[in-house]
Every structure is written in C-alpha cells, then in structure tokens.
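Sending over a structure as structure tokens; questions will come in a sec.
The complex appears here without one of its protein chains, the remainder shown in place.
And now, subunit A:
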C-alpha cells in the first residue's frame, strides 16, 4: 500500500506482509481500499480476497479510532490540550502590528511573509526568532529554528535587534531571549529540502524544544530544472509536476506545524505582474479626490484614479447598488489582486505576484504582504527628469488569514527592528 503508513503511522503491518508488496505494485492506495470492493482489489493485485477484506477492516478500525471527537481549538498529536478559548501566538513585538494579527503569528499554522527584496521580510523573521522565546502571551517560551536557503542567518543583525529593541531591553536578564536558543541550518537544493524538512527537522524540533520554524526563503530552491538525459518535458508537464511538489511541501509544513504545535513562518519572493485593467470611463469622469497627503505627492504621469465609491454611501444623493467591477470576475488576473496582496486598490500599477503560484497560496493559513512604495521628493521636476526617491513607504498588509481580518498598517525599519508608524493611515482594506 503506497500510503498506508502515512495515513496510519501506528498501523501494524506484520499480519499483512504477504499481500502488501503486491498491493503496492498494483498502485493501490488506502483510499482505493475503502472505496473499492475487496474482490476487485484482490483481482487487480492478484492476492486472496479474504486477506484484502481483513486488511480493509483493520484499516477502517484504525481510522475510526483516530478520528475522535475533539473540542474546537484543541490540537492533536503530542501537544497537551489547551483551553479552547486560548489562541497561542508569537508576537511581532509591536503593538499595532500585533493587533492587526490578533496577537501575532499563530501556532500550528503556516504563515507567509512575502515581499520584494529589501522589503523587510528578514527583519520580521529575525524579530520572531527572538519573540518566540518569550513567555506567553508574547511568545511560547521555546527555541527557534531558522532554515536559510540563500544567505545564512544574519547573526550581527539579530544581535543588534536583541540589544536595541525597545521591548527587549526592558526585560530582566533571565527573561530576555538569547542567541543560543536560535538554531540555524542551511538547505542548498530542492532534493535536500524535502529530505531535511521531512526527516531531520522533526528530530531537531524535539531535541531543542523548538516552538518556531522559519524558512527563508521557500522559493529560492525552485529554479527551472533542465532535465539532462530524460526526454524533454513539455512545459505543461513541468508545471503540473511543480504544482504537485509545491502541494506536497505545503502539506508537509502544515502537518509539521500541527503535529508538533509550532508556528511555521515562511518568506517568499515576488515576480512582476502586468494586469490589463482598463478603468471604466464612468469612473474617470467623476470628480477626482486627492489621494495622498501633499508631502508625498508624486509627479503625475498617470491620471489619478479616483478612490472607489464605498458601498452604500450616498454619492450625489443616489445610493449605488453593489456591482461587479468587471464582467469577467473569475479571471485569474482579476482575482490575483485579492489574494496576492498587490492590486486590491485600483490605483496600484506596480503589481507583484508571490512565487510558487496558486498551488502554494492554497496551502497557506495566512499571508502577510510587505509592500514597498517609493516616496518621491516633492519638488519641481524638469521635463524628462527622473523623480528622486526620498524614502520608502512600507506597508504591513494582512492579505488573508484564518484567524484575523485583513488589514493594512504602515511600518518602518530601524536599528531596533521593525515598528509601526501610527500617525499616517492608508485608505483601503
């Protein structure tokens, strides 16, 4: 049986060793055993049907014993039951961002931080490595494991955050996090990634009492692979194979998170996306509103799109009924705007898409997009002159999450880590 021990790890295969190899060769899975008649299975695998019946009922008993009734919120596996009302999190060490995340990054789930290079992903991950060590409610009082795929762990920066973060410096020495409780490992390529995540990480999780697993970044090892020696694969086949690999990876991470009661936080990269969105003529003609405060106005090469009329509010005394914005609402391009983190306000033209596609997105429990927008100097520009970038506006955007609502907050990076900017508020979700 190809997946019997994955489905029922504690299953005793001893009484069935004489039929299992034939079942495996016939590519029969445990789901097949449950949906097909024992006689058909036996015929296909050329084994006695009585034995197949016995195996099927043993599997069924095993499955029914596992699927026990549980209080909502109580995790399975080795972790002791927690109060159903309590929701374990790892804080970002900033109050506004923690509120946006309803406390912080949730335990037992996979959260993704996605953004362009230098958007601030690593800063957040380093902060989480430290806050995981704090006692509840800010952390889980356990060690952290950092797996890098590109650059190794930035220990200098980690030490700097540890020594300068406003919330960490006020703690007494016995409560402060330490560098010693941060374990790190490096994964060079894709084959090693699967092996390490599947077999070596669980050992490390238990040996070091780890509460947080960070992978920075998840997409780096997925590069176009050129098969040498095999027949040339068509693009569609490679795509399907990649999607299945990504699905398996996501499943592995989710299972690890739930089984060991840890938070899995993953960093992801982005690629550019070009959307063909024509604003409807009626919207361009309505009166334009000022979008940004004067200090950050950019030279206008593009027409300012007016802010979208909020639902149900009176505009010129007429309440507009809710309507679709396009007659092709299920187009992937259009829907991308709402689950990638870029594009859900009509003004944005610089759209990004997280790597690994829709298959990966379906595996996540939460996605936080770190959106970086340049702030141009407000001065008189000559024709054809490039605007000067005075700074960056960084937004911490919860795109979707299983435990909190979508939101947007601005933040900045400092020597002590990341902190939110409370004064300026942004329109939009």
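Methods note: a contact is a pair of C-beta atoms (placed from the backbone, for glycine too) under 8 Å apart; a residue touches a chain by one contact, two chains touch by 3 or more; residues count from 1.
Note that in this section contacts and distances are computed from a predicted model.
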item	value
Listed names "Two-component response regulator", "RecA family profile 1 domain-containing protein", "Protoheme IX farnesyltransferase, mitochondrial" or "Trafficking protein particle complex subunit", with the criterion being the UniProt name of the chain not displayed	"RecA family profile 1 domain-containing protein"
On subunit A, residues whose C-beta touches the chain left out of the figure	3, 6-7, 25-27, 29-32, 34-35, 44, 59-60, 63-64, 66-67, 69-73, 75-76, 84-85, 87, 102, 106, 108-109, 234, 236-237, 239-240, 243-244, 247-248, 251, 254-255, 258, 276-280, 282, 308-312, 320-333, 335, 338-339, 344-346, 357-359, 361-365, 367, 399-403, 405-406
